[in-house]
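Please read the structure below before turning to the comments.
One protein chain is absent from this view; the other protein chains keep their places.
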């Protein structure tokens, strides 16, 4: 098993954290993991992304050109990364901010209105968690409970008040997938 | 013909000029020439020397390890350079400042009391010219008149008042050699 | 009567213009997200007539978003 | 009564001591050339009794040639 | 209706890459406006630094050179000595000018190099993520002073305007700030003077601009303006430190 | 009879390589005497420059490091941060300190680095044959200002003591000269203060010494002393520029 | 929990501290800023010194002072910063001051970009500074190895009284992988006491002097020969490399650092396709490992060197292979990562019909 995942969005949408959480979770589950952020001049704005590999084998290139999954949180990210998904791979689109449809036909596309759901939950900042929940549910790269275990590593211990809202968002994202899949069936 | 000459003495004894004069003279006579000074931290004192090659062929190494002639103006120079003279070569010693005798037996040694003669001529600074005159007379590397022609190149044009005393010193040095040779006969 | 024009897609939502406007008529348009991903600054049409054309907003805008007409 | 001692072989003949001596008793020994090739500074024996041991010469000597005794 | 304010021709159409609310943008605009007003855009040659303003060569609508970190004054010197009648300026951050480029700025000033220097003091290294600059205040937390800058360890913030004003080659030095409209207008005047000094061949001219870095200071852009006023200005007093200009009407 | 004056133990037996009458020798002796008198030779670590004093490591009878040209203050900083209780000093020429090493000295001073700097200003680059230094006077002929230093081309000589005194980290700065006995004695006092500042952990201390270079000035050693007095001193006023020392009896 | 997830830059910094480094001098530059930041935070906690220098020129000279004074000292930077350090590095090697210098390479030349690259191989291994000297250059390819090698680097530096370079790239600096600090294996070494350090004379008989000036050429020559005796010893004892699947390999990939990871993947894919492919991964870039080439040159059909540059290490590969077999090259400069697919294609082409 080797999952090569790209998370992408605006700076400030928490895409680096999404990747980190999966990386920690993968490590906790005894997998080989690697996380590579985009980095550039410090100036904010523009696109941020990270590459995450979770694998049973040693991790080769930390830079992903053939992704098993791609998560795009905004429109420019879709434009840039759609082509990175391998045939048969998965593409997660944050439809709250992306008005375009995916063009590829050879991949599985998940449309998640992450910001809208986050808004419903009362906090726009947790759109990334909604998306992450969906991603975990759809891919099963790691278990949801390991993801929950990983949260404090990324957000800092002692921020328990944040945890419950994050968890809630994760589960909402996951539910969405369940219902989608149910729908499909 | 290739003459490889080392001039050595205290800084301030004019050894670089001696070498330069021969170099110019060699050039004027259509020879291949090269002049290499000692250079070091600017601080005055210590030993100064230069290497001069006058040759019918292209000049190879500008640094002389096997000299056809060596001119030493002080004691440390004798200690250092006596061994550089090739067998059959010539060694010129300024006996005014060098109380030691040459040790080599396989070379021709010329003992010139250059400072004393310069003193006689009324100017200690021209000891180097006395020595140079002797050297030219003994080796015939270049003609004396070419040496005279070369003087303004080294001391600057328009310093004619200096020239006559320099010329006088050159000829006194040359005479000394002539008399030495006569004596020998 | 004066008017301010926002080159919306350049706006980064920093609110320096909001802060600078003596008439306090500039606000962020929370209903929009521009190509850069920000809520752009705007003056509601109903408030535009309060603009005195002082150009304080434009002078404090770091991104040359604002043109002022009078 | 004072006395100056010159470590002759260190002397570079700069004459700063000559210049500094209030008693003007230091001179260059033109009869000698030291290992460095300079005429070293000296006080003639007949002048040594004029030395007041002020050590001005030593304080101006850049080459620590001079020791002063009093 | 007439246009009261519009974007200067001194700037290209390329949008700034600066963070939201970063006053680098304001300062750029002022420099560009001054060049337009003095009508020197066609003979100006600018030197961009390494720092957040590294892409300045994309923004000013004149010829530009991108210098190595800190070396803009040397690069500008090279240009000015080739084109003594052109208008040469550098735009530098406080890391660029006051740290790695200390020797270059001191000697450009001492030489009275006839150039104009725009010195953006934002009390940290913006581009690399907010490390201590020579201008970082005592107590200020940065990436490399996580416990606050301590005088015993890192010494004291350097007041470049004061230090450089001791040099004879300096024609004009002023320190300004851009935290409100009034000060922005003063800043523009200072920048104009610094270009005039060059036009009048008076020697080295510099304007130090107290500027914000909301991103690395961890503040909103508006809070950052206040921080300039409340924390920077007291340590870095505004004003003219040297002026040998002829009066210009 | 008692010894009134003899060579200090602060110096080794190696004879100086300096030119006849070069006052580097006097300054060396003063530094060595001060260290002997303060009894710090066993815990002193000196940093030699690149310049005529490059062999200083052969002369001072304490541990020494030879620094790259201009970098002595950085080297000294490295040493001092490892051994904060040792006595660390640099000995630097005006090319070393005021040209290539400008950034290093400015920042050592700004940091209030607790070191002592002996700064030998002889208005040229002695070691390399007498080129212009940042301290070369206007009109002075050197190898690289064969027509005399011109302000329009080379700018103005830098007064380092004045410039560095604007920095807060500085504990002690004095400019002295060594052209006669009285001034030599004053120079020694200043050097002692600069070491005391370090012992008292006051921060950065520097003594600028106006010194001669008879060889490259083309003068006799005695003429050179007069030239310091007549030409250098007027541009480089002697005196204490900063002093935060506690009184020591 | 033995393993912690860390950025390469942070692992490097932590490993240095665990190796006893208590003095760090540096200047910020992307993509190594996390080293500086980590040191700024950690050094005060362990009673060490973190000092941000005014430039890389200063930083390397502070390293000289501190190293000469006997400390375990480190600096880190990225490509342009390394260029500024070249004079200082030549002095460090010349005066035999031990220290660890980290270069987290980025794209060049000039300002270039800030992505990971390998364009500074020549600079580190052949001598970017003046004169005859050598640096020991170690190139990790995982975060764990970064931690391992940094610790060893301090020991090597002290044993040889020589600067040791850790040559990484932006990718390695920025990525996170789990690191185990508890089981780091280091070679046992006889690290001599630093009796030469300038610690103040104390009651020592002699003065200690840190110096690289030998104004008399014959003396300098002799000194150079001494340095090269030391280098010869390093060439004997400090060669490191990894060699995988080389016994039966027709085509042997040669790569170091980040790109060696990619090459390893490619090797596995190619093996699955039936090509006999091996990998030589130099870990010490100087001394360059000749041994794995000597061992394989008779059995391999060709070598394919892959670098994130226009081709630098490939010269050393050619010298090691001695032109007995073809040495091919594939590289991409400017922060781009050579494509696995291109490598595979080249392998197929080189291997020809032979599977």
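Per-chain residue numbering starts at 1, and chain names A, B, C, D, E, F and G are given in the order in which the chains are listed.
As a working rule, a contact is a pair of C-beta atoms (placed from the backbone, for glycine too) under 8 Å apart; a residue touches a chain by one contact, two chains touch by 3 or more.
Just so it is clear, the structure is predicted and the values come from calculations on it, not from any experiment.
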In the full complex, displayed partners of the excluded chain: B, E, F, G
Hidden partner chain, touching residue among G:4, G:213 or G:269: G:213
Given F:144, F:200, F:226 or F:243, the one touching the chain that is not displayed: F:144
In subunit F, positions touching the absent partner: 50, 54, 66, 68-70, 95, 99-100, 102, 125, 127-129, 131-132, 134, 143-147, 153-154
Contacts of subunit E with the absent chain, listed as residue ranges: 12, 41-45, 47, 54-55, 57, 61-68, 71, 74-83, 86-87, 103-104, 106-107
Chain not shown, touching residues in subunit B: 20, 23-24, 27, 33-37, 39-41, 58-63, 65, 153
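Heads up, the rule we're going with is that only the chains that are shown with their structure count from here on.
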Touching both subunit D and subunit E (chains): F
Averaged-CA centre spacing for the pair subunit E and subunit A, given as whole angstrom: 41
Per-residue overlap in subunit E, given as positions that touch at least 2 other chains: 18-20, 22, 54, 99-100, 102, 127-129, 134, 154
Junction residues of subunit A, two or more chains touched: 41, 45
